[in-house]
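Heads up, one of the protein chains got dropped from this complex, but the rest are sitting where they should.
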Amino acid sequence: MWMQSEPSMLTAPNLLSSGLVEVVTTALDGLTYRDGKGSAAGAARQVKQNQEADADQGGYADIERMIKQAMVGSTLVGSYARPVRWSRLIFSRYAVGDAYGEHVDAPFMRADDGSEMRADLSFTAFLTGPEAYDGGELVLDTPWGRHAVKLEAGSVVVYPTSVLHFVAPVRSGVRQVCVGWMQSRIRDHEQRTMMFDLERSISGLAQDENRRRLTRVFAGLLKMWSS
Amino acid sequence: MWMQSEPSMLTAPNLLSSGLVEVVTTALDGLTYRDGKGSAAGAARQVKQNQEADADQGGYADIERMIKQAMVGSTLVGSYARPVRWSRLIFSRYAVGDAYGEHVDAPFMRADDGSEMRADLSFTAFLTGPEAYDGGELVLDTPWGRHAVKLEAGSVVVYPTSVLHFVAPVRSGVRQVCVGWMQSRIRDHEQRTMMFDLERSISGLAQDENRRRLTRVFAGLLKMWSS
Amino acid sequence: MWMQSEPSMLTAPNLLSSGLVEVVTTALDGLTYRDGKGSAAGAARQVKQNQEADADQGGYADIERMIKQAMVGSTLVGSYARPVRWSRLIFSRYAVGDAYGEHVDAPFMRADDGSEMRADLSFTAFLTGPEAYDGGELVLDTPWGRHAVKLEAGSVVVYPTSVLHFVAPVRSGVRQVCVGWMQSRIRDHEQRTMMFDLERSISGLAQDENRRRLTRVFAGLLKMWSS
Amino acid sequence: MWMQSEPSMLTAPNLLSSGLVEVVTTALDGLTYRDGKGSAAGAARQVKQNQEADADQGGYADIERMIKQAMVGSTLVGSYARPVRWSRLIFSRYAVGDAYGEHVDAPFMRADDGSEMRADLSFTAFLTGPEAYDGGELVLDTPWGRHAVKLEAGSVVVYPTSVLHFVAPVRSGVRQVCVGWMQSRIRDHEQRTMMFDLERSISGLAQDENRRRLTRVFAGLLKMWSS
Amino acid sequence: MWMQSEPSMLTAPNLLSSGLVEVVTTALDGLTYRDGKGSAAGAARQVKQNQEADADQGGYADIERMIKQAMVGSTLVGSYARPVRWSRLIFSRYAVGDAYGEHVDAPFMRADDGSEMRADLSFTAFLTGPEAYDGGELVLDTPWGRHAVKLEAGSVVVYPTSVLHFVAPVRSGVRQVCVGWMQSRIRDHEQRTMMFDLERSISGLAQDENRRRLTRVFAGLLKMWSS
Partner (left out) sequence: MWMQSEPSMLTAPNLLSSGLVEVVTTALDGLTYRDGKGSAAGAARQVKQNQEADADQGGYADIERMIKQAMVGSTLVGSYARPVRWSRLIFSRYAVGDAYGEHVDAPFMRADDGSEMRADLSFTAFLTGPEAYDGGELVLDTPWGRHAVKLEAGSVVVYPTSVLHFVAPVRSGVRQVCVGWMQSRIRDHEQRTMMFDLERSISGLAQDENRRRLTRVFAGLLKMWSS
């Protein structure tokens, strides 16, 4: 079971259909790229080495929208992350030798509607599968040790933005990913995890008094903890 | 069902066995009483008219202990109130014409171990049944209207100490009750109610993954909210 | 006094003038209605049986604005609810046999400016008086028991959205109401009630040092608790 | 008025009667003293230069108790500080050249019942008046500038323990003071100030509905904020 | 050092360049003014006696923008105040005899983008220096006593909006200032001060493990406390 021992990170296998991955990667092939340092700030800038699609070109916004729609449509992501604001998305390409050294993402950033958002959760949608490149793992340097993440094309990993992480150097092939950030309705990670546990438990119950009571608790906590 | 529409107040029918009620009332008959104004403070003093057993006499402490043991032994009370400190108990007698005018209990008081306690919940254990007296209802003047409470001998009502209340004048017979206060592990009433809902729901589930998750949420909230 | 024992629910008599009620009901007569299930979600959908004016027609927005202006102009509502966001309004008609079974309103919904809002308070403005229909009470199933509400045309009831409630079946005549939701500056009901108590107390004081100090406390709490 | 612009610090003039001051200073004359560095920790130790009565001798505890009784009996101190735990008291003597350099008191310390306490408020009771010595001011280095405090014998100043402070060198005569610490029922200074404002305002009101409402708010806040 | 003993108030010397002050005052000379009572509410209205530039005229918005740009460009202001919303600015002129009696600014007001904002911090930018007028001090009536502020042209003072304050009567010359308000990312003043301390300390450290850890704490607190 994917959730048994890893509720801190959500791995959503095949969240993007293979058809969508194909459409997206084909569209990306037609776009121009530039140095990824442009979207990094402070110390992160010095350790970043990759290429990113230029957001100011036709078609870019369409690809963004397709990815977001797929994520918004995922009950699993909604239940784990409870997003209320989204950043714009970044489409990155790591060629041989490219990498992104250890860094923490900025705590606040620009949302896709121009407002400012708190970056609670980061995600990486894998657009090329593990067979397409060597190295290039997303490595989370967590309070309980390092976790290397390298998923199938179409799979997505979501994790708390406060986690230190890096992308290991690509040793062969090309790694294509889409990355972005969400502000969650629930600021605190421990509380967000409780809501996730509660919602999954409720969904498995019959329509009885237990379910009614738990639904009441769920709604009460959601209001108490939203921010 | 007692809980359907009244989770703010707990009515525990027959919490004290008829045998215990008999032992207690018999023992109380052998004690001396004094004016109840002695245990009231401030404005409450002026509206109080009843008699209370003198706590400084042999046998008093034994009766107190028996009542507390019965309450501590009640899963229902434990789950609703989560007591961590208890006041000393008061045994009151309302004769014809006696009453206790509208008042709010003090927010902090002395616990039975001499420390100070936050008075979160008040309770009244009825030692004589409704057939023994006319009038004498405990009336709670709640945010949603007045509620008159008059229970069988051995039944107990527990309610938030912040509720304005009064005892209506006794018109015939004698009303005997035992009253006391508890500090709850959970200070906030809304949070305490959520824990109550959560615990009752969990107790009805099978030993599966749902139950494990909810138990984790329950323990996490209990620690987060205890004070 | 309306407030003595019911601060949890606000009943504002004749908040809408009889002239305004007449204008609104006349305008509503000219609108088309559709099945009310369309604006309900989840379990609430199954227990809803009424008609609602279609919001996509000329004149609707004008009626909405008139009602909101009247409510914004009420010091009593402002002081009890402290609204910062409003939902769009719904105009409902319950004919004989119509009802809305027991449900809880959604904790978050769309505000009238398109943003998302926390639904803290619900309100019902009665557009037809009790003489116009039998049954059709709004029944609040509160933690302290059930309260049936059926007011004069022009009167409004405001209550916490978390309260379970239903509309009893209409047995004769037609019940017309306007319902809506507000997000309050103060999320927590207990804190909101304290602000209400504080503001009403201050307004009754002379311009002395007491008033200055209480005003300072009021402003401090308002900032501390706003969310 | 003492309170107008200085609610952060409480100056209680003549809290100790002249008779009590005389009894205490006479008793202190019979005690032995030792280097004050013994009761300081860390960096404070290096900047402390005074003498303190040895707490392990007959009569010391009696003097302590008399001072505490006088302070506990002060409505003003109770309303400003709301003490729930007290440290043991220190009786200091500053001779010519003695001083206590800038320092902050420890955040947690031993209470007089052996338990650990949070040091929320510090106080200095002046046992000799300003005529008895030159220099020796208690200087509070506050967020809004420096405040020199030098009071009559019997007067007491109480201030938040988090404030940086020092005792200026004594240039002639002898400065005798008693210092101690309190844990308040209310941890946060801003909240404690609100309770002080609220209580003083209520005490000036008649026994009407306003007072009842404010008393309810006061009790609710006291329970909500106690820790 | 400017910050040593006054972290509650920020004095930023020469934040506006002399060139900018000249441009602004010249532009202001070309604008029409009206009675300042127009922008005051409630009790403040009665004690206000000055002139303010009419905001509805050409050129006004340009001056506003120049001032805000200068303030946004100040690391010191950013680090002390962490502004996320700004009010519109007011340009005031105090002639001989003008003054603004003791008042507290409103806790909530309109932001320059039309949304509502919490007024956490107030600022006054001095456009004429102390040589240009007698009297006219901005006097803050703080919990630790009164502080008179009268700065060079181009200097700015920022202080918590909750502080009672007044402008003393101008006895000769003309006092010109620009005043405005900010909503801070950090609501609580004590927490905001901690962030200020933390950020200044971090900026003085080398790029080592200490700095990495403190940066992690800083980002964590910023997210935990933002509101």
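In order of appearance the chains are A, B, C, D and E, and numbering begins at 1 in each one.
The working rule: a contact is a pair of C-beta atoms (placed from the backbone, for glycine too) under 8 Å apart; a residue touches a chain by one contact, two chains touch by 3 or more.
As the structure is a prediction and not an experimental result, all values here were calculated from the model.
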Contact set (omitted chain vs shown chains) is A, B, D, E
Full-complex touch with the removed chain, picking from B:11, B:39 or B:227, is B:227
From the list B:88, B:110 or B:216, pick the residue that touches the absent chain. B:216
Considering the whole complex, not just the chains shown, which residues of chain D touch the missing one? 43, 104, 107-108, 116, 118, 120, 162, 187-188, 227
What residue numbers in chain B mark contact with the hidden partner chain? 84, 185, 207, 215-216, 219-220, 222-224, 226-227
For chain A, which residues lie in contact with the unshown chain of the complex? 5-9, 140-147, 189-190, 193
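Following the convention adopted for this analysis, only the chains that are shown with their structure count from here on.
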Please state the rotation angle, between 0 and 180 degrees and to the nearest 5, that superposes the Cα atoms of chain B on chain D. 120
Once you find the CA centre of chain D and the CA centre of chain E, what distance in Å lies between them? 35
How many angstrom lie between the CA centroids of chain A and chain C, rounded to a whole number? 40
Rounded to a whole Å, what is the gap between the Cα centroids of chain B and chain E? 54
Any chance you could list the residues of chain E touching two or more other chains? 227
How are the chains arranged in terms of who touches whom: line, ring, star, complete or other? other
